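Apart from one protein chain that is not included, each protein chain of the complex appears where it belongs.
Letters A, B and C name the chains as they come in the text, with residue numbers starting at 1 for each one.
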């Protein structure tokens, strides 16, 4: 949204007064335990950060909007939402597309830009994740970012088809108040950084619910053995799917045995998997487009491990990209590529499944109990109870 | 975009002062000749209006933004763009979804909402068409429309995944000025009407270029024989694709023989099919989801007749819906459906191909020469020259 | 393959002398324990037989070829293979197609006929499953069956596109000896019956390997609560996929803790998931084509529960059909259908996931240790060790 300058200034002033808690996601990362710290067993070897940012070049930024209390007043709040940006090549993501593939396990959701990802084999720019009713504003803001930060074609005759996905936070957030503004999308892009990734109630994941408990953003990674190429596979999820009854952690049906009030009381959602999960898969293995689609499909197996049945209301949409083959999208000459052999993909697939399984549990472990609109309260997965369950089933590490 | 009321009022005031030519598309329809009036031969029998609105229940609305002259000043204009809305069941389109299927011949474009169309088999709400960089604002505006006009679920816990498509008008329009506002989307929905459909430089088609000449919105229909079911198939296109060299009309390569200055001079697009075409197929034949996807695929054969090669830069994306089976999307009980037999689909397919072929030519015949940003001029297909060509090839009706 | 009669008689005589153990799969069903009998816990409520044949109308037939010992002599054996037939409507399967959808999690496999299933929304005839190198002979034999048993069109001008799938049994079977003959396919069709389904080393599953142990045919079912429609979902698998390391049963990584010699010693397959799994989903819920595709996709979540990573070499291909809407494929008139609402699909999806999870374990529990070509030995999953593991992890029912 481009407005005349003076006008835009007024708009920002106005917004600033309201958005008290417009937070910078990256700093002051609390020393919170993650799933493995609690003794949850997982397969495979994570990278140093156990995060999508273990894949060299990938940066992540969050804008978290969390303000207002009490009764819903559409347009005023309470607000529990945000935007998360994953940049495949950091600041170069706009100018140097990555090979990518996407896939939908259940399409009750939106990921814009996928028709071109499928056709071209490339992801041009970041993957943005927000709430369901703010996909549009975030999409156009990515284009605005391009307009102001060096356009892809100096002639000015170019177009852009940004990738923006969503899950629905309407149980905690004034989603129909449209509180996400272009500024919030730009902020997530501009502040995207290397290093540890904040998890839980941050960015697009702020107001999310997962498997009957508080959900949000989670991440994990796997580092392959040298004999398998030594590559890294990183996962970032915005998780909002599932029911408490179906939740399995490390194969144990913990959801059924931990007593807790489930969310969505009094709605048709209460016994149903109506949520959603967006999963971003990053790797530095030199996979080309059709191989990355295969990676995206493996995400469903990680969901399966955690008990998902991918309900009708769930938007389970996944995108995978490779940071290898820099320059592959050159417009005007035949390019040289590297391609990983299909026959060696087993460990890459395994890593994708394993890191998906862990990233979801990481999101749930990091998320904290939240109260939102109409005083709806969604409780965090209790860490102590989880450890009890794992111990009961001899699965505590 | 929901703003506090007083603020929104200011915004509208501001916009009103600028948007001098914010036009109501429906009235004062000029008595312009259409392709058949000029003697272009087509197969099959059109409905009474030879328009998508021949399919009972379908309404179409346009918002046309056409103001400013001369040199491009990003954010100020000149502006040559708009929004077109196709409502499958008129005012009931939000509450009574239609079976639908979609397909992409070449995916260098955006049509939001398609993942859910594919998964659910339904289109919930209108199909909106605008310019490439305004898809987001139009998308969120459709949700805003729902918020203000009777929400789908009275409890307030619902979400929406609008279908919004685009083609690129950046040769004539200040596309990076983001001139399409929520109001313009709402206006297209609110003014959608039965009856004749304005064609050419209107709505989302205002600034479009097609086959080397001025493009835009076009429509056509076919009425099947009683023995084939007597159904109607209607097509609406926003056409912006193709090159002059490839253009065939009634099978005749007229593009090559009509001398005219081609658009995109001095860009890499000048010899390339980088445009796009969005096609909406409507029918009252009782087709279910997977059959409608088949219909969407037939659109490519109509494009083939007119010479398209579906270039890399083209977003050739099609959606088909059926107005039969009202109530099929009921949430809570097994529904009774009618389904048309696969074995009888031949005439439905033929009608889709024929009406696509004609709707594109109708768009080009209706469009008028336009001058836009940087004084770029795109000439209309000259009617007299076209008739000359058809006569030369003994194809003038 | 149609041969002159006298000739064919000779052929049969010849084959009979060789195929000593051409067995009739259906009778003398041994009272073998199934997974739940051993105390493996599963979610949901099975139908009376806990088999795909709980879906009314579905019949299953097996032809098992198991003869010869010792060193491989291509064309002579040893032979460990067969054919399994699933008939959606029993004897009426050819004349009364069912709505169907299919999906491939990893396409290193064959399922013929799927292009037409996808296009038409119907499955016409049985689903046949055999070994990889015998798909062709079985496919043409199904057509031959039609030629001799009432052709679909009495005029004689018809064609058929049978659905035949496969997994690879070349570790135990002389697969390049092409031992499956038309007779074997016809026998599986002709002997398909209601009632309990033989599992393990039978039919197409005879020589299969699964998760490091002996695999084969398995089945399970779920019966929905009356409030969810009371429908039945049945699963039949021919399972040949996975590695011992990845195997999870009831969430417990039992594969790693049961010491057993793994198959494929000395090949590149030994540490890799190169196998395959074909899954047939049957239901009497009135799902139409695009909904059945959704069901097919859920199979992957059941695989996920059991630890699959769907390796590069795996042909994980699934087909789902509904026995409701008899007569829906009528060629010459608009038909009346029932359609189950999308919003109620949750329990149907859950049942599909649960029954897939159980059918695979049933296949492994039923399969018995087998020695095949080159004295390759594949051991059965030891029942006692499995119970020990489940007990250790407090998961024994």
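Here is the rule we go by: contacts are C-beta pairs under 8 Å (C-beta built on N, C-alpha and C of every residue); 3 or more make two chains touch, one makes a residue touch a chain.
Fair warning: this is a prediction, and the values are worked out from it, not measured in the lab.
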Contacting the left-out chain in the complete assembly, out of C:50, C:81, C:108 or C:221 = C:108
May I ask which residue of C:132, C:238 or C:322 touches the chain that does not appear here?
-> C:132
Which one, A:50, A:63 or A:120, makes contact with the chain that was left out?
-> A:120
In the complete assembly, which of C:99, C:168 or C:231 touches the absent chain?
-> C:168
Can you name the residues of chain B that touch the chain not displayed here?
-> 43, 105-106, 246, 248, 250-253, 268, 271-273, 294, 297-298, 300-305, 307-313, 342-346, 349-350, 352-353, 392-395
Sites on chain A contacted by the missing partner chain, in the whole complex | 118-122, 229, 286, 288-291, 294, 328-344
Name, in rising order, the residues on chain C that touch the hidden chain in the full complex.
-> 1-4, 7, 14, 72, 74-75, 104, 106-116, 118-120, 132-141, 143-144, 147, 151, 155-161, 164, 168, 170-171, 175-178, 264, 266-267, 269, 315, 317, 331
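Quick note on the criterion: only the chains that are shown with their structure count from here on.
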Centre of all protein Cα atoms: which chain's centre is nearest to it?
-> A
How far is the middle of chain A from the middle of chain C, if each middle is the mean of its Cα atoms, in Å?
-> 37
Chain C residues touching 2+ other chains are 294, 342-344
